[in-house]
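The other protein chains are all here in position, but one chain of the complex has been omitted.
Chain lettering (A and B) follows the sequence in which the chains are written, and residue indices restart at 1 in each chain.
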Amino acid sequence: MQIDLKTINIKPLRQTFDHLAARFGDKPASRYQEGTYDLQQTYLFHYRPTWDPDREVFDERRTALRMRDWYELKDPRQFYYGTYTITRAKQQDTADGAFEFAVDGGLIEALPKAARSLVLEVLLPIRHLEWGANMNNTFISAYGYGTAIEAACMYAAMDRLGIAQQVTRIGLAVGGEEALTVAKDAWLAGAQWQPMRKLVEDTFVLKDWFELFVAQNLVLDALVYEFLYTHVDALAAASGSSFFGLVTKFMKDWHLETSRWVDAVVKAAVVESAENKALVSGWVSKHSAPSVAAVEALAGPVFGTGATAVVDALQRKLAGRLTMVGV
Amino acid sequence: MSSVFIAFQATEESRPIVEAILADNPSAVTVENPGMVKINAESSLTIKRRSVEERLGRRFDLQEIHLHLITISGHLDEDDEQLTLAWKN
Partner (left out) sequence: MDMKTEKKLSLKERYRHLTRGLGWDTTYQPMKDVFPFDTYEGITIHDWDKWEDPFRLTMDAYWKYQAEKERKLYAILDAFNQSHGHLNVTDARYLSAIKLFFSAIPLLEYMAHRGFSIAGRQFRGVGPRVACQMQSLDEIRHAQTQIHTASNYNKYYNGMHAFVHQMPRMWYMSVPKSFFDDAITAGPFEWMIAIGFSFEYVLTNLLFVPFMSGAAFNGDLGTMTFGFSAQSDEARHMTLGLECIKFMLEQDPANLPIVQKWIDKWTWRGSRVLALVAMMMDYMLPKRVMSWKEAWEIYFEQNGGALFKDLERYGIKVPDCAAQATEEKEHISHQLFAALYQWNFGTSLHTWIPNPDELDWLSAKYPNTFDRYYRPRWELWADMAEQGKRHLNVGLAQLCQVCQYPMIFTEPGNPSKLCHRELDYKGEKYHFCSDHCQHIFENEAEKYVQAWLPMPQLFQGTCGGGSVEGWMKWVNLVPGVDNMDFEGSQDQKNFALWKGMASSNG
């Protein structure tokens, strides 16, 4: 099978598929466009779901949000499967290198007691929080409307699993299997973790997938990621070890990248109509208070008297972000 | 006994894996198809990491077969050192 590089000039009959030409004109579409727009059927389904007999397989009514075009919720990163996996593979490779460096460099043995506690008691139980985020983003991929939002949420769901697995490995390296058991006990019964666990379990029974998107990917993540990877990170560094920052760089970078997507989606939803804006604002209000309280419960034992300042900073950061997206 | 099979893309990179399988599984035979190498074996077939490594000349992680695999037949069991396909009848 040989490929001859022929330099013939053939004129294409058409530049793209009809559905893309209808949206963008008769010009070549990008791979993101080809792999996203209008793949989810909308026109008819042969049977009603036995798991939701009053609705269709894919149904706009599964959220109170209203969009004329659900593809306005497109991804500014333009992730399709290829670019998504290649990007993550590179990031993971860097993370693996950093981890190996930390392990081989004796950073674990050299961990000051304070930093070690932060890793085992504050970071490690997060593996369960990440698992909750995986469940929630999978929910949106299952029941969301339009390929643009649901596919990106499936990528996000797998990201959360990847992060949960990284946190688990960090825990195993620092404290072995026993550390995982202790962290899980804390998640299940430790006083400071219960507001968070309750909040997460409450998200598991939300029925409106866009509300869930706002609650998890915007509000909760904004607070938790800032808490962990800015404030706790700084505390760990202050104790004299670069370990925490080194092994969590992936999470920091990931959050920055993902926030671009989350913000673009929320912005597009809010800009669409006054009703959407009111709806999203309502959801933000509803979920902010318990999320802040849950983070506050974690901040207390970690920061002591400094906790209030940390929580204030988190709220200000979230407020700034909300203003930017138009909520 | 029912036979099992495994099929790989016919590339340079899959060659050492195929060779290792043929060496370690006496009943294994190859069937050529365009673009792929299919290996049939009676009742079970095992891929040994070390066996592939010897032929490859570098460290080999069994999960690398995902890059070359096309399809399989039989129950799969894997651990760090080997991967086995078998029917339990």
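Just so we're on the same page, contacts are C-beta pairs under 8 Å (C-beta built on N, C-alpha and C of every residue); 3 or more make two chains touch, one makes a residue touch a chain.
As the structure is a prediction and not an experimental result, all values here were calculated from the model.
Chemist: Looking at the whole complex, which of A:Gln92, A:Ser117 or A:Thr230 touches the chain that is not displayed?
Modeler: Candidates A:Gln92, A:Ser117 or A:Thr230; residue touching the omitted chain: A:Gln92.
Chemist: Of the listed residues A:Thr147, A:Ser288 or A:Gln315, which contacts the missing chain in the full complex?
Modeler: Once the missing chain is taken into account, the touching residue is A:Thr147.
Chemist: So which bits of subunit A touch the chain we can't see?
Modeler: These residues of subunit A touch the chain that is not shown: 1, 3-6, 8, 10, 12-19, 29, 31, 34-35, 38-41, 43-51, 57-58, 80-82, 85-86, 88-90, 92-93, 96, 99-100, 103, 127-128, 130-131, 134-135, 138-139, 141-143, 147, 150-151, 154-155, 157-158, 161-162, 164-166, 168-169, 172-173, 176-177, 180, 184, 187-188, 197-198, 201-202, 204-205.
Chemist: Mind pulling the subunit B residues that touch the left-out chain?
Modeler: These residues of subunit B touch the chain that is not shown: 2-5, 7, 9, 33-36, 63-64, 66-76, 78-80, 87-89.
Just so it is clear, only the chains that are shown with their structure count from here on.
Chemist: Between subunit A and subunit B, what is the gap in Å from one C-alpha centre to the other?
Modeler: Subunit A and subunit B have C-alpha centres separated by 38 Å.
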